[in-house]
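Can you read through this structure? Questions will come right after.
Removed from the display is one protein chain of the complex; every other protein chain stays in position.
Read from first to last, the chains carry the letters A and B; within each, the first residue is number 1.
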Amino acid sequence: MLTAAEKHEIDKAISLVPVRKAAGIEALKVVQDHRRWVSDESLRDVAAYMEMSPEELDSVATFYNMIFRRPVGRHVILLCDSISCWVMGYENIRMHLTKQLGIAYGETTADGRYTLLPNCCLGTCDCAPALMIDHDLYRNLTIDQLDEILKKYE
Amino acid sequence: MEKPLTQHIRADKRPLTLKEYEQVGGYEAVRKVLKEMDPKSVTTLVKESNLRGRGGAGFGTGMKWSFVPLNAPKPKYLVANADEMEPGTFKDRILLESTPHQLIEGMIVAAFAIQADIAYVYLRWAYKTAGHAITRAIEEAKSAGYLGKNILGSGFDLEIHLHTGTGRYMCGEETALLNSLEGKRATPRAKPPFPQVSGLFGRPTIVNNVETFCCLPHIINNGPDWFKQLSRTGDAGTKIYGVSGKVKRPGAWELPMGVTMRELIEEHAGGMQDGLKFRGALPGGASTDFLVEQHLDVKMDYTDVAAAGSRLGTGTLIILDDHTCPVGFVRNLEHFFAQESCGFCTPCREGLPWVEKILTSIDAGEGREEDLQLLNFHTKYLGPGNTFCALAPGAMEPLQSALKYFREDFERHIQDKECSYRGKEVSAVH
Partner (left out) sequence: MATLYIDNKPYEVQAGKNLLETCLTLGLDLPYFCWHPAMGSVGACRQCAIKVFKDGDDKKGRLVMSCMEPVIDNQRISIKDEEAHEFRGHITEWLMTNHPHDCAVCDEGGSCHLQDMTVMTGHAYRRFQYKKRTHQNQYLGPFINHEMNRCIQCYRCVRFYKDYAGGNDLDVFASKGNVYFGRHEEGVLESEFSGNLTEVCPTGVFTDKTLKQHYTRKWDLTTAPSICQHCSLGCNIIAGERYGKLRSITSRYNGQVNGYFICDRGRFGYEFVNAPGRIRKPLINGQEADKEKVMQALAATLQRGNVIGIGSPRASLQSNFALKTLVGEANFFHGVSDKAHNLSALILRILREGSARTPTMMEVEKADVVFVLGEDLTNTAPMLALAVRQSALQQPLQEVEKLNIPLWNDAAARELMQDQKGPIFIVTTHATKLDDIATESLKMSPSEIAQLGFAVANLLDSTAPADQHLTPYVKNIAQKIADSLSAAKHPVVISGSSCGSEDIIKAAANISWALTKKNTQTGIVLTVPECNSLGLAMIGGRALSSALEAGKAGRAETVIILENDVYRHGVKSEVDEFLKTCAQVVVLDHTITETMHKASVAIPAGSFAESDGVLINNEGRAQRFFQVYEGHTEIQESWRWLLAMSMAMGNSTMMPWKNFDDITRAMVEAELLLKGVDQITPSADFRINGQRVPREPHRYSGRTAILANINVSEPKPPEDTDSPLSYTMEGMRGEPPSTMIPFFWSPGWNSVQSINKYQQEVGGALRGGDPGIRLFEPVEQGSVNYFTTVSEKFVSKEGQLLIVPLYHIFGSEELSARSLSVEQRVPEGYIMVSAKDAIALNVHEKQTLSFDIKGQQYQLPVRLSDTMPSGVAGLPNGLKGLPYVELPAWGILNRA
């Protein structure tokens, strides 16, 4: 069941496009904003609201990597693994995070606090290496800053 | 040195408010266009200015617009491509975050030229700061009457909406972007028909890059000749260049079109980090061919970079230094491309993962003699026209040039069954 708040936001997205279906991805994002990820059940609810079949909507949902079709933690760490960050040694950051959090890419910490995902170029290559946690961008990373940064995310 | 696009950016990078923007001449171009010009003459003027698209392909902007049937019934669409996901590229971010009104003004000019009534800014999801800036700027422009119905009493209507992406590099490709805006999978469309004829929702549509739009107000205000003289070469205007990799001062700068690679690296980026030597660079993002030492004096414009065997692309250099493994470098790129393939056409969907696997195995010291042949066959057959869109051909550019310029590195990996760069990398110093 979509909440009233979700429906309201989805309606707004629908109002910006000429056909309802065109707002399908936006609707998924709305639900993800509220629930962190899009479960099969949420997907079916959104599909019904958008007057689409679950297949039609899931086809789109699974195409885009920023729609999470599996559960994620309270905070999603998106580590840039593209070229400039690679040159600047992002792999050290990855190893540190993996060790520190005890999770590999795609996994969520046992306490449900963090999910670690690789991500392509964050568009801040002059300040590599970089990562995003939720909506926040961190650049010019060094290993010793990581623990401080992680602490901010309960 | 004139820097029309960036000169008003505040030191603290806070976006210019409408008022601040107007104080430095903002929206003059809109007034001029709406009050003094007709759509055709705007297009003609832009054609004369020789502005070439800053999204990577360098297609003439005025020319592109001229294919839109002016008398086609509404709606017609205009889209600002702010998806910027080409690895190594971070130029549009600067414009989006700091001077959103400049983009909006450029979009109004373009929309008028093609008589579009609805416009979208297709912004990549990761650009949160830019998202806020643009949302606010659109609101401001609307309340000041630059957007909406009957703009400045001219009878011209335009609405602009912000649309944030949901990930995937393909969304930057203009036809895939349109599919994405339609709420579909971001697979590209066949051309022809071009979006100018059948684009968003089957209507005439123009897609331009953010930087392209930002040039427009200045061209309108100062004329095509002024725009041309900004450049050091035949390709007009200034360009936002960038440098990333192990240089002393990575960054981005607006410079006259046609500065040399050497100037960029040495003067603006402060030269290579201590102890490192320049081995090569991708001149315009991940999908351009390597240029190497012999090309350092190549002028960074569309024509000369092409003559040197690469593409200007987005004009943002990614530097390969002598302590970084070219095989690993290319492996990282091909991993990216294989991940970002949309999966629509065979060569890209199946070829890129194969290339990545070969490179991974060479990098790990498990390569075989035949592997180089296999890589060659991919670079030959994943070329333009063979795949459905330009993603896979782009992916082959760094690979084919790496095989040309750094062949001995590949061969050494295979012979020695190891990577001799391991442990040599200097960790990032800040």
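As a working rule, a contact is a pair of C-beta atoms (placed from the backbone, for glycine too) under 8 Å apart; a residue touches a chain by one contact, two chains touch by 3 or more.
Just so it is clear, the model here is predicted, and its values are computed rather than measured.
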Checklist entry - Which of B:A338, B:I362, B:A402 or B:C419 sits in contact with the chain that's absent? => result B:A338
Next on the checklist: What does the interface between chain A and the hidden chain look like in terms of residue numbers?
Outcome noted: 19, 40, 43-44, 52-56, 58-59, 62-63
Item to check | Where the missing chain touches chain B, by residue | outcome: 168, 185, 189-190, 192-193, 197-198, 201-202, 338-347, 349-354, 357, 361, 370, 374, 377, 381, 385-388
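Going forward, only the chains that are shown with their structure count from here on.
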Checklist outcome for this item: The answer for chain A against chain B in the complex is residues 16-19, 21-26, 28-29, 59-60, 63-67, 78, 81-84, 86-89, 92, 119-129, 132, 135, 137, 140, 142
Next on the checklist: Taking the touch rule as given, give the residues of chain B at its contact with chain A in the complex, in rising order.
Outcome noted: 75, 84-90, 92-93, 124-129, 161, 163-169, 180-186, 201, 242-246, 250-252, 282, 286, 316, 318-321, 324, 328-329, 332-333, 335-336, 339-340, 342, 425, 427-428, 430
